[in-house]
Structure formats: C-alpha cells, structure tokens
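Inspection log for the structure reproduced underneath, given as structure tokens.
All protein chains of the complex are present and in place, except for one that has been dropped.
Going by the order they are written in, the chains are A, B and C; count residues from 1 in each one.
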Amino acid sequence: MPVNEFTIRVGGDTLEGGIIRTGEFLAHALARCGLEIFTFRTYPAEIKGGQAMIQVRTAEYPVYSHGDEADILICFDEESWEVHRDEFRYDGVLIHDSKFEPKGVPGTATVYGIPFSEIAKIRLRNPMAKNMTILGSFSALFGLPPSVFEGLIESYWAGRPHIVQSNLTALKAGYEEAKKLEKKDPFWVEPRPMRDRLILSGNEAICYGAVAAGCKVFAGYPITPSSDILEWMMTHLPRFGGTPLQVEDEISAIGAVLGASFAGAKAMTATSGPGFSLMTEFISHAAMAEIPCVILNNQRAGPSTGMPTKTEQSDLYQAVYGGHGDVPRIVLAPSTVQGCFYVTVHAFNLAERCQLPVIILGDQALAHRTETILPIDLNSLIIINRDVYRGDGAEDGYRRYRLTETGVSPMAIPGGPGAYSAEGLEHNEEGHPNWDQENHMTMTQKRFRKLELALRYEEDYPGFQGYRWYGPERADVGVIVWGSTAGAVREATYLAEKEGLSVAALHMSTLYPLHREVVRRFILSMGRVLLPELNYTGQFAHLVRGETGLDVVSYNRVTGVPFKVREILDAIRDLAREAVAAR
Amino acid sequence: MPVNEFTIRVGGDTLEGGIIRTGEFLAHALARCGLEIFTFRTYPAEIKGGQAMIQVRTAEYPVYSHGDEADILICFDEESWEVHRDEFRYDGVLIHDSKFEPKGVPGTATVYGIPFSEIAKIRLRNPMAKNMTILGSFSALFGLPPSVFEGLIESYWAGRPHIVQSNLTALKAGYEEAKKLEKKDPFWVEPRPMRDRLILSGNEAICYGAVAAGCKVFAGYPITPSSDILEWMMTHLPRFGGTPLQVEDEISAIGAVLGASFAGAKAMTATSGPGFSLMTEFISHAAMAEIPCVILNNQRAGPSTGMPTKTEQSDLYQAVYGGHGDVPRIVLAPSTVQGCFYVTVHAFNLAERCQLPVIILGDQALAHRTETILPIDLNSLIIINRDVYRGDGAEDGYRRYRLTETGVSPMAIPGGPGAYSAEGLEHNEEGHPNWDQENHMTMTQKRFRKLELALRYEEDYPGFQGYRWYGPERADVGVIVWGSTAGAVREATYLAEKEGLSVAALHMSTLYPLHREVVRRFILSMGRVLLPELNYTGQFAHLVRGETGLDVVSYNRVTGVPFKVREILDAIRDLAREAVAAR
Amino acid sequence: MAVDAKVREKYKSEVKPIWCPGCGDFGVLTATFMALGALNLPPEQVVIVSGIGCSGRFPGFTTCYGFHSLHGRTMPVALGVKAANPDLTVIAVGGDGDTLAIGGNHFMHACRRNINLTYLLLDNNLYALTKGQASPTSFPTQVTDSTPFGSYEADVEPCALAILFGATFVAREFSARAKKTAEIIVQAIEHPGFSLVHILSPCVTFFDTYDLYKQKIAELPEGYDPTDLYGAVRTATDPERKWVGVLYRGHRPTFEEMIPKIRQKAEEKLGPGDLQAMLDRRRV
Partner (left out) sequence: MAVDAKVREKYKSEVKPIWCPGCGDFGVLTATFMALGALNLPPEQVVIVSGIGCSGRFPGFTTCYGFHSLHGRTMPVALGVKAANPDLTVIAVGGDGDTLAIGGNHFMHACRRNINLTYLLLDNNLYALTKGQASPTSFPTQVTDSTPFGSYEADVEPCALAILFGATFVAREFSARAKKTAEIIVQAIEHPGFSLVHILSPCVTFFDTYDLYKQKIAELPEGYDPTDLYGAVRTATDPERKWVGVLYRGHRPTFEEMIPKIRQKAEEKLGPGDLQAMLDRRRV
C-alpha cells in the first residue's frame, strides 16, 4: 500500500486560495506517472472564506471511491488540521505550513512542518505561489519526479511565460526545502508506463455525452452544482451548431427544451433540486404530449436550499414520482465519471426512442469529482433518432398519437408534413382534446407501454446494461445500489469477499422503470439484502419494495458526504452474521 | 327499492342550461322529504356546449356512492340519451323531452315523453323555465309533493317575486301535463319525517372547515375544480376577519401562505394538479423552515392539463413524494362531504401541532358532489394552535429550531419576542446556516420525528381515527381504500357480506405518514388484499408495499369517473374465490 | 390585402371551435386565417403556441403546427422552437391571465430577447375558462366571482409593459374588426422581432365588453409617431381612449440574428467543434 497506493487530502481556507488546484495538479501528476486517480472535493457554500478540501486517491488498479481516510494530509492552515484530523490515518503523513504547530497529532504519524507561507511570501514575494512550493515539497518527499509538475505548469499556463517562470521557481524552492528533511515515512511514487487515460469530471463527461448524442439545444439557469454545465454549453454548444440558452428560470428552461424538441432538435436542461422541483409541471406535460427531453438533476443536500455544495441522493422520490397524474418517465443514474458520459448518451437515445422525459440523477460528489477513465471512441456509439413522420405510408391520414404496439407513434416535425398540435389535454389519436372514458384509459396505456420498450433498450443498444449483477447467483448478503454510492459498494464487497463473506451486488443504473424481475430474483436469492443510499427516507429501497413487494434493509446517511467503504463493509458484516444465523 | 330508494340521472347540453339545477332541486326536494341524498355531476371542460350530467341517489339510509346506473333517466335532448343509455337500468324509467324520439330503448323500460320544450317555449314563452316544467312532471309522476318544490323555488329566488311566479307557473304546467299520463312504473316517493341534515358540497365543507379551524389567510389562483373555494374565500373570509388573496400564480399562493403562517396566521391554499406541481419547491421549503400550512389539492384527471372536469386519484405520488430532498409532510384524504369538513379541521390542527405542510387530497367528484350530512356543532371541535414562544422559560436563549423530544420547537411570532430567521438552508438550532455533517443528520431526524407525533394525533384529538377497520379481524378478502373511492367500497363490502363472502375493509384517511403497523396487520390478516384506486400506476398500493414490504392486489381504472359499486364487488368476488382456493 | 375565401380554408382544421357563440376569439381566428392567407404561408411552416384558457384552444382550430402548452408558458416553448428552427413562423396565443398573471415573467423576458415572433394577446379582462375571475386587466371597478367587492389591486396595461420590456412592435386591435386585426397581424408577422398584438376580445359569457370597446376604441391620429418609445408608453396607457393601431415600432437585433453571431464569435475564438479532438485533449 505505501507504494503507488494512497490517499492524499489537501485542506485550507478558500480565502487563501489554491487549495483545489494543489489537489488537481497532484491528481494529474500521478496520472502522468501511470497511476489511476479519483478525486473528491468539498467547498463552502459561501463565495469567499471557509474550508475547502480536495482528496486524491491513487493506485495502480482502477479506484472506485475517494478513500476513507487520508494517508497523506496537507494542511494550509491550522483550522484545516482541526477539520480533517478525524479522517487522518493514525500512522499517516501530515505535511503542514510551519506557520502553525498542529496539536494532538498521534505519535504514530510522521509530521513534516515546512515554512510554505514564509517561502512564498517572504523569500519569493509571491504569496499566490504557496501551492507550487507545496507541490515541490511533495515531489521531494515522495519521489514524484519534479519534471512531471514542470510539464503540467508549462501546459497549464501555456502562453504566459511570466507565470510559468515564477511557478517553476516556487516549485523548486519547495523541492529544495523538503530535500533538507529526513524521509521518515513509507509512502512513495514509483512511476509506471503511462496508460491511455482521460481525466474528466462528471459534469464535463455529461457535456461531452450530450454533444456526442446530438444535443442541439440546451436551456438552463445557474445552480450549484450544475452551473458549470450551463457555462460549458454557453461556451461550446454554438461551436457544434447548437444553441444554448440561459433563461429566466427553470420553468422556462424545461419549456424551451420541450419547444426545441417539438421543433425537431435534441434538447436538454441541467439543474439541481430546487430547479428540478420547479420543472414538475412541465415534466408532466412532456409525458402527456409525448415530447422527448433530457433533464439532468445533480442532487445536492436538501430539502429546500439545503446545503448547496454537499452531496445527497435524496431527489429520487421527486425524479420517479414527481408530477401530477400518472406520469411515465425514465430515470437513469450514473455512478462513475465514465458512466456520466454513457448514461447521457443513453438518456438521449431513450428519450428519442420512447418519446418520454428522461431524467438523469447525478449528484454533487460525482459532478465535481475527477477520475482517470478509458478513452472514448465516438465512432463506437449508437445514436438513436426519433421515428419521424415524413408524409409516407399513412394512407388513412397522419395521426400524431396513433395507437401502436410499442406505444411509440411517429412524430411530425414543424416545417415538414403532418402538422398537428402537441397536446397537454387528454386527446385522441389525432391529438384532439377528448374526454371519453375509454379514450383516457387507452391513451394512458399507450403512454405507459413505452416504459416496457425502455426496459428492452439493449435491443437498440447491444451491450447496454440497465443493471449489473456482481458476484455469485446466491449469497448471504446482497447489496443493491444506485448512483455514486456504487463505487464504495464495489470496494466494500471486494473487501468482504476477501474476508471470506458470501456477498453479491446489484448495481442499478436504470432506476425507473425498474427491472422488476431481476430485482425480485436478486432479493429472493440473497440471505439479506442491504440497500445503502445517501438519503433519510430510504427512497430507492421504498421504490424497490413498492415494485416488488419484497423487503430490503435500508441503510441511510445524510451528512452531505459520500459513504465510506468501511461503513458499508461494516453493514455487510452485520447482515452476514444475521444471514448466517438465519441460514 | 322502488319506494324512496332510487337513482335519478339528468342529462343535457350546457348550451341549453338548467341541467345541473334540475338535479340540485331534485336533491333538495328529496332531502326535504326526509330522505338521504348523494349527488354526482360531470360537465364538459368547455364553457358552453357539451353534455353535462347530474345524478341524484336517494334512500332512507345513508348513501355512500352515486349509484351504478340510473333508475330514472331524464333527458333534455337526444344526445343525452345516446350518452347515458349504457348506464340506464334495463327496466328503469326514461323521461324525455318529446321534441325527440329516443332510439333503442329496452322494451322493459317505462318511457314518458313530455313536450317540455314546447310547454316552456311556446306555451309559457319562457324557454329558461324548461327545467321547472320537468320538476313539475317529476312531482306528478313520483308523488313528490309539489309544495316541496314550491318552497324551494320561493327560497331560492327570495326577493325576486317575478321569477318565483314564472317558475311556479312552469312547475304547475309540467305537473299538469304529467298528470295526464298513465303511471306505469313502480318508483315512488313516500315522504318521511324531516331529518336534521345539512346539504353541502365537498368544496363548501372544506371552506367551512377552514374557517372553523381558524384560517385567517387564504391565497389561491383559479383552477378547476378548486376555483369555487377561492371564490368563497374572496367573498366570505373578510367577514371572519381574514384576508383572502387572489395572486398571480400558484407559486405565489403557497409563498403567501408561508409568509402569513410565519407571521402568525393560520393559512391555506387550494388548487388542483397543475398548480399543485408548481408548489413543489415551496413545500420542500415549508418542511425545512418548519412552517405550518395547509394545501388542498382537488385531484382531476392527469397528467398535465389532462381532463380538467374529470375525477382521478393520481396525484398521490406527487403529494407523498413530491419535492427535492427528504421532505416530511402529512397527507390526508377525505372520502365524504362530512369528511371534507373534519379533515380540513384536522389538517390545520396537524399543521399547527407538527409545524409541517399538510396536504389534503380531495378530488373533482368529491369537490362538486352534494350530500346530506349530519349537522355540525362547532363547539364540539378541538382547535389546536401552534406552540408559541412568548419570551418565557428559555433561560439559555431562544432557539427556533431547538432539538426536542417530539421534534417540535416553539415558534416565535413577528411582533413578539424571539426574533429569528426562518431558514431554507440547513441550519443549527438557532436557525443559522450550517454545513456540519452531524448537524444535517440531527436536524433531519428532528424534522422527521414530527411524523411520529402526527401518528399520535388522537392524543390531541380524542376520537380521531386516521384509519377505520370495517368488518372482521380476519377475512378472505380485505379491501384497503382511500379518498372518495371509499364510498363505493363501503357499499360493495356490504353487498359482498350479504352474499356470504368473508370480507373486511381498511379505510385510510391519514395516507402519510402511514399507520404502518395497522396496515401490516390488516394485510397479514386477510387471504387476499384488494386496493382499488382511480389511477393507473397503483399509487397507494405502491406506497403500502414500500412502507410495509407486503404485497396487495392493485385494482386501477382511469376513466375520469368514480368506481361503480358493481366493479368493486366483482373484484371482491374474484379475490374471494382465489382466497378460498388458497385457504 | 385581398384574401379569397378558399385560401382561408387552407388554415381551418376540421375541429369545430368550442367557443361560445359570439366569443371575441372567433374574430381573432378569422383574422389570423386572413393574415396567413395574405402572406401565403404554408401551414406546416407555422407553429402556433398557446397557453391554457379559452384562448388556449386556438391552435387546434387551425391546420398549422400547434403546441398547446401550459398556463402562462407560451414564451419558453416558443423560444425553444425558435432556437431549434429559426426559420419557422411562430405565433403565440395567450389570454390576459396567461400572459400577465402566471406568465408575466416569461412575457417580459421574451420581449427582452426580441424573439422574432408574433404574440396575440386575447384580452377579455378576466379568466374565462375557469368561469369568470378577475385577471390583471380586469377593471378596478369590475365585479367578478373572485372580486365581489372590487379588487385589492390596480390593473396593468400590456402594451406599455411590452414596450418597456423591449418588444419592437406593439399594436392594439379589437376582435370585432377582423379585417383591421388581420392587417395588423400581417405587419406583426412581417416585423423582424418581438411583435405584440393586443387584441380586445370580449367574453360574451362572463363580461361582455363589445359595447364598451366600440365606444372606447379610437384609431391613432395621422402623424402619430410609433418610433417614440416614451410617447408610445403614454399613448398605450391613456385612461380615456383605447387607441388601436401600431403603437410602437423599434429596431434591435433579434434573438434569431444573435444565434449565428454568437456561433461565429465562438468559432473565431475556439474553433469549430470537434468532439473527438476535445476528448483526446483531455488525455492524461
């Protein structure tokens, strides 16, 4: 574990600045050393001031969670030590600015106090370069070649030689200062051959996925943690022939998405809880008028304004059940940065194929974390477009809401033949308002038939899996998981297996419609079933029970941060004991 | 059955007018004959034109549903015969305007063709009085004393002697015309001693309930089928020292309700599906900031604009699960007009007691139907007011969100001591924004503890029942029901018992939080459990499964009209067979 | 603007309007048919976006594309339509409640964006479909089912607002004058930018204003200068007269003109989009 396998945490006040960048540079440098990385960050909801933190986990094999505790903790200031000491490994390495003396460091830990502030402010007269001196010291202490940081600095500030130069100087100063110290800890970086990897954040992957899927109109309103998607779209979508819109509120955003989709463009919006709630009425309309659309909701801690910069998985209820009336919709949840890309592509495909609103449930932790992921080959993607009416074949006249076996009816596009009215009132096949008893029943069935089609999406996209079953067919403990909690579950089940426990996992990425039979089979095959999720009400557990009539054990936490692997491992152990006892 | 026990349906085009009033006069007249009544109406979503219908069921005992088919059908025009013939009893009585000749009347039926139009238009030169001639004929044919109608006419148009006179003339003309006919059917009214009863609609009962509970601010935006509540409040609330507000949209309505409640007034809004969806974000805020409020949602057929004048029970998902984050709230559903009154009182009481948003789920059928109900004694009501901080006792300083055993913390009221900020961000006990991991957990628990208090409401309101268990402790078939479907279930289980089937019913009026243990016990005590509801997705059935982990059999219909007793009876019979076979 | 009856038929769907006999909205429908005919627009090139209200049923009575959206939400939908396909002719139809109560904010921002569309505001001074409650254009003295003792608040004047919001064509007409209304609609459609046509369209069932408006309307005098913004605001809010005609006409870049401009700037700065290259640039 000490070589090429550890977790670094960097903490400090945002007023000082540079904390997050330190972590990002570390992550990139480690990736350039041929290692896999996974970062996680938290920051205050205030604009200036307050503690920010970035954690970088690295290993030679793929990592799925951000790590339970810091092996190496870098503290910019005294408060950061206070905030993070509880999650500092008892025999880890603490690197701190020697402007303060950390109190209560366990005797088992290694401590390096280095005068970063003094070097930057007084020696270099460049207080902003403090983080570069830290990187230099890191390099000296753990064997990460300084050339890797140099390369990063040069490409990051390319075209600004002045800044490059002063940062290189700071890097060097930090390096030399640390070289004076005696190495007392076992952690070390052993560069490996570079692997072909991309580094992306969840939100970036979503933007790329949307463009890859053919998104042509994006409409949004700023909200943490989805504002960067709006900003990316405002900057880049025009370059792809698309039109991004920053509108006056989230009702307008979803309205514009529906208008655009009606007019033939693939369209999307991105928001978070409060904005998502505002979209409720229009999502119900999209279901009724059968207009394809994609809605990304990056969940944050709620209810209400809640904790805007903290993560949670508590909007599942709203995603699956929100909206008045019987509202068919599809809900997908990515769990990795790579998943963010592909799930977004699938969301557009499903929206087009089924003419339904598709909701992507991301979360703050996933949106803002970076990972090394496998390169993406755009040519390998299957892009599905809606079934368009082109004036052919319909001898008895075009009917927008024609009753079909799948429930999907070809869509006419303004400018082309087949003019009709998209209708939010109940309507007949032609789309004319209709209050017939039978008609409402028939049309409701039609709309819900499309959910069955959604469950057969692998017919359209071979290789797609709405769920993954990890481990044996039968086990003492089964874990059902969704969204970004899946990473911690993956690591916990791996450790549990190593301990000799009998455990399997079912990772759902299509949350609704639920693959009911698979989930039933999984539950019935396991001694006990654990369902960990970052909410209080056990939302997915409730959905699973509601759809299967079978019970699962909810494991809930609302602290604003992801599960630790250890927590889930402990829960598995407990259930395993129970299951064995009941066997 | 023919004497004092039958169902009358009146149908015609709204362009002609007077259809609904005919039914209302019939209902009132029957009630004045000492009978119980229950009316149900449907009307087109268009303003003018289209078929409207009102059905009046009467009996000497309390009636709980509007009756499956018409014993006596009164048709204003030919289309109304076409529309209603399928729900006309094969050996019933058809009364029609002889301006048309109804086709395909079963030979077993009795038909009275009477020239109502001609009498009104030509003989009386008063086409508007057609419905009065119909009432006159009814009187002659079925023995309902004309004096009863005369009394009604006189009080309805009191102070307008001209109208009274011309209507009396029309009544008489209709009476005399029908007297010429030979009575061929067995239906008859035998006046009984007048009972002490009120006639009210569901919406009226809700308005009275709100005022009785102490509602001082009402804010609303027009929407079918809740506009009449807004109109009543705009007219009458000022007379009770309250302030009604017609605002610019439903977001504003719920916002004003929260502002008013924060400032110390009991406050309420009333809406239907589309407006209810718009309130989602603010309901999440009310839960977070712990502001008591009452939201009435009269459900109509959805999704989206749907069928505004048709009934449905499909907003339960939105009521129970709507809103981002973990949102505690209480959801109640009345099932009778009397229930509308009391449930509204309980809703205010629970909102004040638990400082939570309370949602009342009514529906179009219940909102607009009239029933004879027992008189209401306002003195017998228990009115609960919130726990107000008055500057006393809090030696360590006032804390708005103080952690308490029940989860409820005394509320300071502007103008009085204890100034604090109502906060939609996560906050500590003082109400200051706070992102601590532990704090969010603790505060979430606090907010949800109040749901347990809600389940113990009978401690505050002795006699209150959040559920009612009808029939034996164990049975072959159990029926779980909520909302206005309960009436049909009550009659169906009564008939099933008469057939010798073993059946029990559990009628839930507190839908959320669910009385989980009671529902579990009920399900486990029954051979099979039926859950009929007017939606497609089996929303309450899903909730029951989700909360209990036990299965029930969903029975769903979305036709825009209430269940027929017969439909439920058939379903009970089927399940009883299954249960017996499995016994 | 001679339009023969046959051309008009082209725009009329087989769905019979559900409006009450005599409803002002009939006049607007006829005027719209006349205008579309005069411009000879193919029905499938026209999208009519409506809200919820009696007025909201409008699109279904035509052979054009229609989008019967939500109460108050015509403008977001229309914006999306235009973003997807700026070549379409978009007509929005909203009631006074639709436009000025629940939809007021979208109306403001649509004007600001100067989207090239025509907004037909069918003003009957109340909420008709919900059977007669006060709307933001109800007169202060008007008694409705929701204001039995008069209103708590002042009414608003949509033309003045639109002008200040940034609309570049603002006109008023009376639905009883179908031909005049048609002429104005033609001008509105031809105008590049946001065009409001405020149409006094009486509700005969809940508040019959035919006589009132017949007395109150007046054509703008010769020499009226529709380019004077502040003057137009004053004319629009004249308490004495309901001036009909083109109250205001301005010129600013439209939303549709901005789309290619921004695209060009983006490409100039960052190059045309190449997703594979972008992804590849994220290599470690």
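One rule holds for everything that comes next: a residue touches a chain if its C-beta (ideal position, glycine included) is under 8 Å from a C-beta of that chain, and two chains touch if they have at least 3 such contacts.
Being a predicted model, the structure only gives us computed values, none of them experimental.
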Residue touching the undisplayed chain, where the options are B:F262, B:F348, B:Y512 or B:Y555:
B:F262
Missing-chain contact, candidates C:H71, C:R113 or C:H198, resolves to C:R113
Listed residues A:I8, A:L26 or A:I223, member touching the removed chain:
A:I223
Touch with the omitted chain, as defined above, among B:T14, B:N126, B:T169 or B:T243
B:T243
Which of A:S80, A:N167, A:T305 or A:T510 touches the chain that is not shown?
A:T305
Those residues of subunit B that touch the unshown chain are 28, 31-32, 194-200, 204, 208, 211-212, 216-217, 219, 235-236, 238-241, 243, 245, 247-249, 251-265, 267, 281-282, 285, 289, 372, 375-376, 378, 412, 414-425, 431-433
For subunit A, which residues reach the chain that was dropped from this view?
46-50, 221-224, 227, 230-231, 234-235, 238, 245-246, 248-250, 274, 304-305
Residues from subunit C at the interface with the omitted partner, ascending:
101-105, 108-109, 112-114, 136, 148-150, 152-156, 160-161, 164-166, 230, 233-234, 252, 255, 258-259, 262, 265-266, 269
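Just so it is clear, only the chains that are shown with their structure count from here on.
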Which of B-C and A-C has more C-beta pairs touching across its chains:
A-C
Could you say which residues in subunit B touch two or more other chains, in rising order?
274, 304-305
Counting only residues that touch at least two other chains, what does the list for subunit C look like?
52, 68, 70
